[in-house]
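In this view, the complex is presented without one of its protein chains, the others remaining in place.
Let's turn to chain A:
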Amino acid sequence: MLKIINGQVYDPANGVSGELKDVYIEDGKIIAEPGFPQNNAVPDLIDAAGCVVMPGGVEIHSHLAGPKVNTARMMCPEDHYDHFHTKTSVSRSGTGLTIPSTFLTGQLYSRLGYTTVFEAAVPALLARHVHEELQDTPLLDAGFYTLMGNNYMMMKVLGEPDSKKRKERLRDLVAWLLRSSKGYAVKVVNPGGVESWKWSQGSVNLDTPVPPFGVTPRRMLLELVDVVEELHLPHSLHLHSNHLGEAGNVQTTLETMRTLEGHRLHLTHMQFHSYGATKSGGISSEAPRIAEYLNQHPEFTCDAGQIVFGPVTTMTADSPMQFHLHQLTGNKWANADVEMETGAGIVPLIYRPSNLVNAIQWSIGLELLLLVKNPWQIFLTTDHPNAGPFTAYPQIIRLLMDADYRRARLAELNPKAVRYTCLAELDREYTLDEIAIITRAGPAKALRLSNKGHLGVGADADVAIYPLQQDKEAMFSRPAYVLKDGQVIVRDGQVIKNVMGRTLFVQPEGAQKLPPDLADDFARFYSIALSNFAVQEEYVERQEVIPCI
């Protein structure tokens, strides 16, 4: 048995807020305080005096493994040259600042106190590659979301006129795609927009019929949220809305939310979707309107997608958006067409405080985090590595907890930014409780991971212990201890033990096979045989199936 003593425990899911409380661990799980008399075994002790004790961090949206990440690594050796980590007796070497190699990714997350991560966008056809990388990403439990928003079979099924049949077929297809890919949730990226671009057609609105079946994004979203609920998937639909990054996209974002009112829905990297348009075509902050809407609609969750100044590597299934970014910046660009399923684009970029657009974007992310009142509805992300690397989380935590620091940073931005934002007027400072929610308890709840994000009896013993400090960036950069499944893996910010986490995925009910007409399409038009599609058991050696209930 292991006992963490003298720590201030922040476990918001269980209503524990900074109380001095001991945490007991056995066999990788949190256990109740053993009754007296204790059995004769003397517990190992971790003295957390002067520290806060939190559940391990839970990353809800990050691009950390798989074909697009690896293509970006290959394409950007300049991201790696100056950022290398030497092997130690327990951990393997690696390189990378914004797109670290796999071993390093595991080490960097755990060194911040994160113990669970989700890769945000995986085409089912390429899922095997992602699982291979996840098996080389140590120290973390990990899963991914399976892309469906521009899937040919999904659009074909939605073209079916009979609504009952349509629903059944879609349910079977979604279940089959998740099971085949061993994915965790349904991801939709720019619904219909990627397919439209493949046809060299313009961007889509909610009611634009999308070739080749004429299904509208509104229809896709409405039907998919229903199916996600019917299948009792632990996570809601995970949506990257249309018109990411475009001036005036607040209209689309609000309309999307109105369309899906009453459903569980997660809107990702909200910062990129909260823009008004200025007369000259620039962006302005519409964070207050988005936050106001979220404050009225507790059924929705979102993550911030906070900008971090410095180099980033943008990568998304939203290939039209990436092409425009390439044209706009002239930076190098990679693009992929994933057969019948989706696309993907990559463009490296630098966010600069002196750049007006970047300064406004930075302000909008923080505004959202400060204006959404309920921390259970908004989570800390940088859409790694799109808006910034996840390694900047401690810096963002300081921006949220320290209004003076935030104002000082704001003063360094392009001075025009304040004309288009309201950040300067916001005085809110996050509490440690709220930080614990937006970095672990909230994401775990939105993902319905009942053993994560809290320290109640039965939870996985994933624990992060941070020494209390005035400078919150320093505090969250260097945990005193991190425990994974009850084992100390990090001590004073350094990895001291290497363990492998589990792959988290779902196995929803539904037909085990594709219906004959889709199987026929598959046989004729996919470049691989149907029998080679589903990810084999060998790719999830250490697995945990999260129930659909």
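Here, a contact is a pair of C-beta atoms (placed from the backbone, for glycine too) under 8 Å apart; a residue touches a chain by one contact, two chains touch by 3 or more; residues count from 1.
Criterion: contacts and distances are computed from a predicted model.
Look at the chain that isn't drawn here: its UniProt entry, checked against "Formylmethanofuran dehydrogenase subunit B", "Nitrogen fixation protein NifT", "Dipeptide transport system ATP-binding protein" or "Electron transfer flavoprotein subunit beta", names it "Formylmethanofuran dehydrogenase subunit B". Residue-wise, the contact with the chain that is not shown comes from A:F103, picked out of A:Y10, A:Y24, A:F103 or A:F118. Although one chain is not drawn, the whole complex shows that of A:K21, A:R166 or A:K198 it is A:K198 that touches it. In the complete complex, the residue from A:S180, A:N414 or A:N498 that touches the missing chain is A:N498.
What chain A contributes to its contact with the hidden chain is residues 65, 67, 69-71, 73-74, 77, 79-81, 84-87, 89-96, 99-103, 125-126, 128-129, 132-133, 136, 138, 152, 197-200, 212, 323, 326-327, 333, 335-337, 340, 497-500, 521, 524-525, 527-528, 532, 536, 538-539.
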